[in-house]
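All protein chains but one are shown at their positions in the complex.
After this line comes subunit A, so read on.
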Amino acid sequence: MGDWKTITVPMLSSDSKNILSYTSERKRSPTSMNSQVLHLSLPSYKNMHSFYSAFCTEENIEQRVSYIDRELTTLGFPSIYAESKGKELNLVSIINCINELLVLQHKNLRAQEEVEMQHMKLGSDMDHLQNCYAKLKEQLELSKREIVGLQERDRQLQSKNRNLHQLLKNEKDEVQKLQNIISSRATQYNHDMKRKEREYNKLKERLHQLVMNKKDKKIAMEILNCVGRADGKRGAWRTDKTEARNEEEMYKVLLSDYEQRQKQLLLENAELKKVLQQMKKDIISLLPPQKQKPKEKSEDGLVLSDQEEDIGELNKENMWELSCETVREQLTNSIRKQWRMLKNHVEKLDNQVSRGHSGALNEKDVISREDHELETEKLELEIQQCKEMIKTQQQLLQQQLTCDDDTSLFLQDCYLLEERERLQEEWRLFREQRKNFEKERKSFTEAAIRLGLERKAFEEDRGAWLKHQFLTMTADYKSENVTTPSSEPDIRFVKSASLQRKPPSVLSAPVSAELCQTSQYIAQNSVASEKPAADNMPNLWVESDDKEETE
């Protein structure tokens, strides 16, 4: 747009005013386009009108047309003049040019839109980035301040630490000094004590001499008669022999004491060795067989093979009789290795459990503890039961075996008697039951007969009642159909009985009176048999219902 501006200005210098207004218009439109981004700021109809009139008027139309033609040709459009004929306008080409210009205009507008969109986006991005930048700057400031604070604290703490160290050193030095003081004082006291003791000893010696010298008659023992020794022996002179004997005795005493102690220790040792052996066996049995995975645990496998060899060796020899150090070491080392392996195994199991039930193999391998315990309990119960059974069976067998012939016969007799009695009891019961059953059957048959009779009676009643009903309901109809066959005295009798009873389905009083009359009339005449009555019944009943309804 801008370029076009510059080109157009010098070209249309003649119509400067128009051009100016045109250019100003042109100028305005791009700026207006800049400010109002989205909508095409097409000038209003009025502006357009003025705009167009400003550019081209009646007087300069040819000029304008030629100008337009020149412009279009420079832009690459075909000329708007008709070929070879000057000043005659080719409408088609004009329209094409216009169309193309319009298209171009649209394209330009779109491009402008896009550019403006991008411009806006970039503007917002920029804003955003500026905000971020500002925030980051703030954060940086804060963290810098924090660092400074922390460094300050760190410095303080270090200085405190140094002070405390210093104090500690001082205290330690003091303690050392005090200890030195104490030791020096102690030596001083010892020295003084020794001096005093020597003096004291001298005094004692002096006193002793005095006492001995005096030869007091008083220092004597007055005894009535000598007492025999407690053990009856006579006193012995002090000779070398006695000295030797004393030594001997003393050594004997000591030796016996040592021997006793050694015996105790040997026993303890033996016990402990047994316990260790047992423990080793248990540990070996607890460990899972590792022969299947030789590749994974090459080292452990080697160790295992060594262990097995060792185990074989050690088990062959009588461990508890050997007590030399190498054997002892071997035993303890082997136990330690086994224990370590067991520990590793247990740790592996723990890991498996903690990792969860991953993989089917793990699930199969790991039996839950509760199941295991349940199974062991069940097995124990079974074992107990079996043991008890065996015991009882053994007892029975013994009884059978150990009892004599007489007793066995006797026993058999007893058994037979028992059985016979039992059978008699059962016979009695059986007979009683049979009697009961007979009674019941009789009563049932009687009841059935009664029931049958009752039913018959009931049926007859029912039949009579129905008939009566039928007759009463169809009294009107019966007046027409008089010639109905078969008059059964029974039925009549029943009817009269029913009439007397007056079934409740009779409606209102006057109606009933009418019905009675009619029924009497009917009773005198022959009555329809049951069958046709029955056949007609439903229809009649329906009709009677209708009748009832209407009445």
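We take it that a residue touches a chain if its C-beta (ideal position, glycine included) is under 8 Å from a C-beta of that chain, and two chains touch if they have at least 3 such contacts; residues count from 1.
Keep this in mind: contacts and distances are computed from a predicted model.
One chain of this complex is left out of the view, and of "glutathione transferase", "ER membrane protein complex subunit 1", "Proline-, glutamic acid-and leucine-rich protein 1" or "WRP73 protein", the protein name its UniProt record gives is "WRP73 protein". Only one of A:Glu114, A:Asp127, A:Glu197 or A:Glu329 touches the chain withheld from this view, namely A:Glu197. Within the set A:Ile182, A:Leu267, A:Val346 or A:Leu453, the residue that contacts the chain not displayed is A:Ile182.
Of the options A:Asp125, A:Glu171 or A:Asp257, the residue whose C-beta touches the omitted chain is A:Asp257. Contact with the undisplayed chain is limited, among A:Val211, A:Leu396, A:Leu423 or A:Leu451, to A:Val211.
In the full complex, subunit A makes contact with the omitted chain through residues 179, 182, 186, 190, 193-194, 197-198, 201, 204, 207-208, 211, 214, 216, 218-231, 235-236, 238, 242-243, 246-247, 249-251, 253-254, 257, 261, 265.
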